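Have a look at the structure below, then the notes.
Shown here is a partial selection of chains from the complex, left in place.
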């Protein structure tokens, strides 16, 4: 059952945003950063009036927006300026492409988390010639002060109904017909597809950020109902590598410290799953003096773990002795109640993997166990004999809930999105059919190259002779475009899986 | 021009083995370990009589072999016993499959480096039911004492003519018609294809180890002349990962120490190329206190280097100051004469990458520079002002020439070869066409799993519920078979390249 096609539901029947968020979040980590860090800088004013009922005017005299409090725009501007400092690639893109205005005529409607980093993206798109309207892909994540700085609709804590109303405001406005979509989760695409089929047909391209949204696009494509070329930027290599390996390497430390102040040195840690996320967690903890072992189901990853210096064990073999348990498998019930029963007093349990399925949290919601919330995002679950297990973020993603994502990583995502929009908007018609595409390898490499300046890194250029010897173009791409194949192969496995339950 | 098809040359017209060896070696590192370590344990007896002119009898009274000195068999046996200690996966395979004799009836002719580890492979094949005849794929690499322990032909230092004669001895013997080929470099396959087309047609499968041999098979396949299924084991993931990342991580240290006794701590090192080989070299040297920077042409690899903590520079920017330069690019003339001129006194230059092309050694063969051989594999090249550049292995592969490959890695290769032979010999006819295949992902995983015992690693098994959730079979494969696609994409680029010059 293909959601885009079959879904006939009304607003109130949609799955709650919370549930859907965590699904998308598991891969598209960068798109949800705002939960932890930004939240603290946003106002907690007591104004309970719905923005839909307010009349506000911005500094240019316009009323074409719907935000919590337009007066916060100045504060929002400051947050944007801070973000700009770590997004030099995007600024550099602005400067390089500013003259040609490659997005002149583009009318982009965007539906992503509304954060300072997103604002830098929007302002980049505008400086390249585009007009933009923006709405929030998540009801909890909007930085209200940033939302106050640009045209669009959305606020932190909006209702489900508000959510769809805001999307609608950005699509259906007099004198405005979008011709490009930038989406994170597929809700905007869904809305246009269902409610405005005529607008949908005239869209020149969709850029989709999240694994959920990509999945929904593939379903549509498989059903022969995707009439627009779409670009899957979730699977671009720079994003994958940064979001998983490198960011997790840093955020596992940050998340544990902010919640528990635990000392890493000497701690016995078991990391479940040795994929990219697990590799990042293991590397960081080992580097800080923890004694780390891993669990794996795949012998090849297990063998890599061995060579990297980690004992490969079954969780049940070590569960009695370890100080910290971190799940990074993408699987469900990796930590079971039976294992929770056997943990030692003070054991910390948390999840860096997929959604909130990895730890069987539900199994601890039983009468004999006492839950004590000791800090924000930290529960002590207390056994009858007094043993305490320290559960973080109720088993949801630790780095989403309890740490931040560096602006630099968000810059990679935003730059990739901008390039994908430029590519789809400017490509000759013959280049992209009505299908889902990966970003061409060369543009992936271009995103990377724009970010090298941050590190003062100097690329070597091939001589003519060397390029000929290697059979490469001097300007790249330097690696083959095999990721499309990769995706196909991966998708084939996922369609057999129940981890993407029928969304309708 | 496809070599297998067009080549009409006679023995003497073949490219010299030396040239070809280094080509194949660049990827199939494991197959050439014998150069350094084993060499020292081999006899240096003065017997100049050609083995072809000798009559020797082994302990079982047979004369069906042609080796340097049959009396060394006992010494060879001891070397084999040492090797067995680190090849427990192969022994384990022996035990598991011994009862079924999956190779009963197989007549395998092999052409690989003849080393103690190869002998363990041969004896494994025999214990699984096969008959074997073996010959050397390289005129310099045979461990004579090991060759004395089994049926076949080859000796260290044989001539080109001897080389092809030995191959012929193993293919064309009365009462013996091979039905399986295990090759390393493609020379045996070529010989059978050209000289014994009738034998070739009856072959049930070819297993090829080297990148050169695989390339030649693809050429044959593309020309529609491959009438036998072939298995490319060079690209199996366990082999790639171990040969490149992990082995280079260890062998860069070993190679530098054995040649120069250099202290790593505090040394300024530039590693050219940040692929798997470069990553291994960088990790090891950084871990031992060197200050490492890298050069790259590919912005994605460069960005990885940045995140891993290495400065990305152009060689020319740092060449005046660094203590050690290591090439790992697969490219040519990465270190030029102009750069060599600018190096400081005592700079060490060596190659861990491809063939012997990376350092422009030829450019230093000029009258104004004096070459002084100070140790085996170590030359001081002396400039007119007295400056010395320390060149290792004359720019050939450092780890081939100056360090050893752990038996454990060779065990992975040998186990993969054995499984590929079993698979091709036993597969239903419909499974493999007349094409080049990668080892099925599941068998790749099986090779890995056989090696986990060495590390006392315990795999976690999926529950039924988890397998269903992930859409996986509980016994694997756990990753998709996308490598075939990968190979195709890679090949496409390589065909445009001049690094595989026309072999005919």
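We call the chains A and B, going by the order they appear; numbering starts again at 1 in every chain.
What we mean here is this: contacts are C-beta pairs under 8 Å (C-beta built on N, C-alpha and C of every residue); 3 or more make two chains touch, one makes a residue touch a chain.
This one's a predicted model, so the numbers in the text were calculated from it and none came from an experiment.
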item: Identical protein chains across the whole complex (2 displayed); value: 4
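In this section, only the chains that are shown with their structure count from here on.
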item: Size of the rotation, in steps of 5 degrees, that lays the CA trace of chain A over chain B; value: 180
item: Intercentroid distance (Cα basis), chain B paired with chain A, Å; value: 42
item: Chain B contact footprint on chain A (complex, rising order); value: 237-238, 241-242, 246, 295-307, 311-315, 317, 330-334, 357, 444-446, 448-449, 451-452, 454-463, 465-466, 468-472, 476, 478-482, 485-486, 488-490, 492-499
